[in-house]
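Note that one protein chain of the assembly has been removed; the remaining protein chains are unaltered in position.
On to chain A.
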């Protein structure tokens, strides 16, 4: 199998409820969306949703892949501790704070995690830096 035909295992999955929320937000904002996984205090460790391009990514960010058509990023030092886990983007009722755009809906994106198996770890989708993503213009 040539490398470009290899089927990679995605790092980020998504629940139906999260897909519905993304559809609603796309319609409301009339634009594509992006996610950046946060860390730290308060609402840290939650994924933040923005209109595509509103959050400036760069060389210190890692692109984990696309989830339901949205680029999903995380800071590289945080990724070091997360890279062995499969992330599932979910949504839960709750009044989160932060600038994530779903918050006025009274719901909050959240991440559920599972450990990858040793076999899966060898076949994960290759990551890129945020800078590489910007240079390419679009991800495919």
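Criterion: contacts are C-beta pairs under 8 Å (C-beta built on N, C-alpha and C of every residue); 3 or more make two chains touch, one makes a residue touch a chain; residues count from 1.
Here is the rule we use: contacts and distances are computed from a predicted model.
Name of the non-displayed chain as stated in its UniProt record, restricted to "Insulinase family protein", "ABC transporter permease", "Transketolase" or "Aldehyde dehydrogenase": "Aldehyde dehydrogenase". Counting the whole complex, the residues of chain A in touch with the unshown chain are 36-46, 48, 50, 54-56, 75, 77-78, 81-82, 85, 92-101, 103-104, 106, 108, 110-115.
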